[in-house]
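Here the complex is missing one protein chain, while the rest keep their positions.
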Amino acid sequence: MSIIVNRDTKVLCQGVGKAGSFHLKGCKDYGTKMVAGVQPKKGGTTVEGVPVFHTVRQAVRATGADASMIFVPAPGAADAVLEAADAGIKTVVCITEGVPVLDMSRTKALLKSRYPGVRLIGPNCPGIITPGECKIGIMPGYIHKKGRVGILSKSGTLTYEAVHQTTAAGLGQTTCVGIGGDPILGSTYLDLLPLFEADPETEAIVLIGEIGGDAEKQAAEYWKAHMKKPMVAFVAGRTAPKGKRMGHAGAIVGGADDTADAKLKMLASYGIHAVDNPSLIGAEVAKVLGK
Amino acid sequence: MSIIVNRDTKVLCQGVGKAGSFHLKGCKDYGTKMVAGVQPKKGGTTVEGVPVFHTVRQAVRATGADASMIFVPAPGAADAVLEAADAGIKTVVCITEGVPVLDMSRTKALLKSRYPGVRLIGPNCPGIITPGECKIGIMPGYIHKKGRVGILSKSGTLTYEAVHQTTAAGLGQTTCVGIGGDPILGSTYLDLLPLFEADPETEAIVLIGEIGGDAEKQAAEYWKAHMKKPMVAFVAGRTAPKGKRMGHAGAIVGGADDTADAKLKMLASYGIHAVDNPSLIGAEVAKVLGK
Amino acid sequence: MKLHEYQAKDLLEATGVRVLKGAVASDPAGIEAAIATLSPGGPWVVKAQVHAGGRGKAGGVKLAKTREDLREKARAILGMTLVSNQTGPQGVKVRKILLVEACDIAHEIYVSILMDRKEGRPLVVASAEGGMEIEELAATHPEKILKEHLDPLAGMQPHQARDLAYRLAPGEAPDSPVPAALAELLMGLSRAFFKYDASLVEVNPLIITPSKDVIALDAKVALEDNALFRHPELEALRDVAEENPKEVKAAEAGLNYIALDGNIGCLVNGAGLAMATMDLIKLHGGAPNNFLDVGGGANKDTMLAAFKLLLGDPQVKGILVNIFGGIVRCDLVAQGVIDAAKEVSLAVPMVVRLEGTNAEQGRALLATSGLPITPAAGFNEATLKIVEAVRGK
Partner (left out) sequence: MKLHEYQAKDLLEATGVRVLKGAVASDPAGIEAAIATLSPGGPWVVKAQVHAGGRGKAGGVKLAKTREDLREKARAILGMTLVSNQTGPQGVKVRKILLVEACDIAHEIYVSILMDRKEGRPLVVASAEGGMEIEELAATHPEKILKEHLDPLAGMQPHQARDLAYRLAPGEAPDSPVPAALAELLMGLSRAFFKYDASLVEVNPLIITPSKDVIALDAKVALEDNALFRHPELEALRDVAEENPKEVKAAEAGLNYIALDGNIGCLVNGAGLAMATMDLIKLHGGAPNNFLDVGGGANKDTMLAAFKLLLGDPQVKGILVNIFGGIVRCDLVAQGVIDAAKEVSLAVPMVVRLEGTNAEQGRALLATSGLPITPAAGFNEATLKIVEAVRGK
């Protein structure tokens, strides 16, 4: 089992410029059902053996796609999200980084009021992968292995570390979701934790956080109140100085409770296995699962 | 019994200028629990023996009001609706006429997304009355009589006719709602018909329509599909020429199906007691109820 | 408030819509001045500027190939009485004309934005088959009508404009500039709709030229009267010459009045009751002369203005006053009727029905006034009496 995406998910790619077509191919090669590309002025052509349409509506009508991967440049990314939602796409994964915060604020408001059934992941995220079934995003597929751990992360390459470590430990993953590093995200930990808890094959959850915001605290509270599966967590940014934006638009230390140290302590206080050494994530999960 | 408002409803009045305070007094004299007035710069004063506050939040905190009657002039009326909703008021009755259509379109969108539990009646309506218990609006209270008929109408004085006739026929009313004559209304027939159907004391429903829009058709379809109580209907505007706005902002003949004649025929075709003589509404209800 | 084509084009241009503006003339000298501003090589088009639609079929739009031809056609149209299916048989006088360069057309599109009252949201109605009457197309080929709702807070989204553009210009080559230009034009129409609080923005036809330009060739904009307070500068665009003079007069007196064809003058409080009164007159075989809602503030001044309006109309052969006093007190209305009737000298039969607050006192006042007023107890009786009174007149 898995969450959100699986072998039946039919994916289209919005934005098939250089990056979009490169990753469209990557996902296709991984085995994902890539059914269409979308780009104005490119309708009627093909990219990597996949038909391209001018609009998402056209693509959905022709292919029945139910998920989208967005590589549209930042100025048009929020509009691309809404275009996908409006065309009936249920899972929208926005890889694009640099989307203006107000665009996301407005887009979330519109999604909530007009398209309540749509799940947006990202923006500024590596995507989502169910190993061996469906990869929507830019993660290196080969490091993943079908298995027992659900991974939820604000970071890209740091997620790869966690994946690599859990694969090396022989645990493997059910589904890995990079929720993105922006201040306003389509899906938060809170939106996705219930899915992992409900997924029968997910035995443990790895949560990778960052400085900035209180999403980790909300996750810990939710975990404590509603979840039975063990959770291993790491929070990046212990060395980040206050007020400096650490690459991710959301990774900026705010108030006193918003340091990585404070977050790690907070997580531990809830009973979550908080590790302060990011190279020990896999080992900690193995220990927790008694392996 | 009754719908929406009753003897326990605590009402505040937004806009206590000349018209607002006049009708505040009218409602209070009728027996309505008028608990507050709201007008910036008038906070701390009293109007007709009722304390006035600068803002609805202040008024709600001090008085526990749960309904509002709005007389704020058109440019600020939509904002007044949102102010009431934001302060926790659940029933908002907007009497003001001349509210710009786009203001209402935006206000409905915001009510739906931010304040889904709020019921707006109007704008440009006479209000709502549960005879003997609660009058929120400008209707002459004394023509009403506690009784068996629910009245739902786009028109003001024409509603009074229906009330007068049903009172004269000895039937009386459970609750009468003037939904208003504007193109975009806070509550439509569709929103209120289920309440009348569910109200044990309402035995029959009078629906008074007008040219413009297809609200009457929607009501007829709903009635046919979901309601058991008999309905008597009249539609004003048989003599209205196409393209001319008949007083109410919404009363304008549109397409071919949008004449009063067509609407009356349509209503009759669904099994509704459609009368073409507005002076016979009361008699028709009496006949239908076998009196 | 309806606008003329040339006014609509000015407003649309300001929100980024590409239009052909041309030049307006309202007299012969103006025609010469307008011609001087146009490019020397024709052809050109002369377009009557009237608020009524259907002007093309009515001879209000003409193509001219030479300068002399242009001058002649401009002079012919300016001042003509234009009779279309929307003007009534009496027609309307053409007081202004627009002279504009003609344009080659490869494709005609229909687009409008209006408020969908059912959904409570603005709606784009469009068709790849423009140029013809949209009602006709909607009746015969509903599948050719595209509909797209707009969020009232967010306005038209770029993806909606793109989607519409590709559907409205389906035959374009992949690298054609048309879809992007069309999408941008649609965004401009949406901006105009929201910016001006329009009740209608309509472009028919919106054209694609053989050289792939996308232009709003015609334009119709109606503004919402209730929102004009936000746009005081647009009030100057009102052309009262295009409106019914009786209605203009009534509006000046603060009356809610619509002129009709019948001979029974109606004076009622409340729009719904006013319509129902007209309906009942017709049901009893009479013909209402007007819709007149004196509203909740019916007093002596309103009554006087209303009576003057009705009695000043030679078509009016009788008057029905129907008041359901709620907020309005019937005794005050009766006094208003009496005072007004005395001042204007009542020469036609008048039936008065008073009901509601202080109705008894009002009726008593009328009964003792000595005026030739027929009282009526009920709504039905009142209309029967006035229909009877004017029968054969």
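As written, the chain order gives the labels A, B and C, with residue 1 at the start of each chain.
Quick note on the criterion: a contact is a pair of C-beta atoms (placed from the backbone, for glycine too) under 8 Å apart; a residue touches a chain by one contact, two chains touch by 3 or more.
If you're wondering where the values come from, they're calculated on a predicted model, not measured in any experiment.
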Displayed chains contacting the withheld chain: A, B, C
Candidate in contact with the missing chain, chosen from A:T63, A:T130 or A:S153: A:S153
Selected residue (touches chain absent from view) among A:G49, A:G117, A:P200 or A:P241: A:P241
Subunit A, residues in touch with the chain not shown (by the definition above): 22-23, 26, 74-75, 98-106, 108-110, 126, 138-140, 142-143, 153-161, 164, 181, 183-184, 208, 210-215, 218, 234, 236-241, 243-251, 255, 260, 276-280
For subunit B, residues in touch with the removed chain: 40-45, 54-58, 76, 79-80, 82-83, 86, 106, 110, 114
Residues belonging to subunit C that touch the chain removed from view: 151, 153-154
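In this text, only the chains that are shown with their structure count from here on.
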Common touching chains of subunit C and subunit A: B
Whole-Å separation of chain centres (CA-atom averages), subunit A against subunit C: 54
Centre distance in Å when subunit B and subunit C are each reduced to the mean of their C-alpha atoms: 28
Shared interface positions of subunit A, touching two or more other chains: none
Numbers and ranges of subunit C residues touching at least 2 other chains: 151
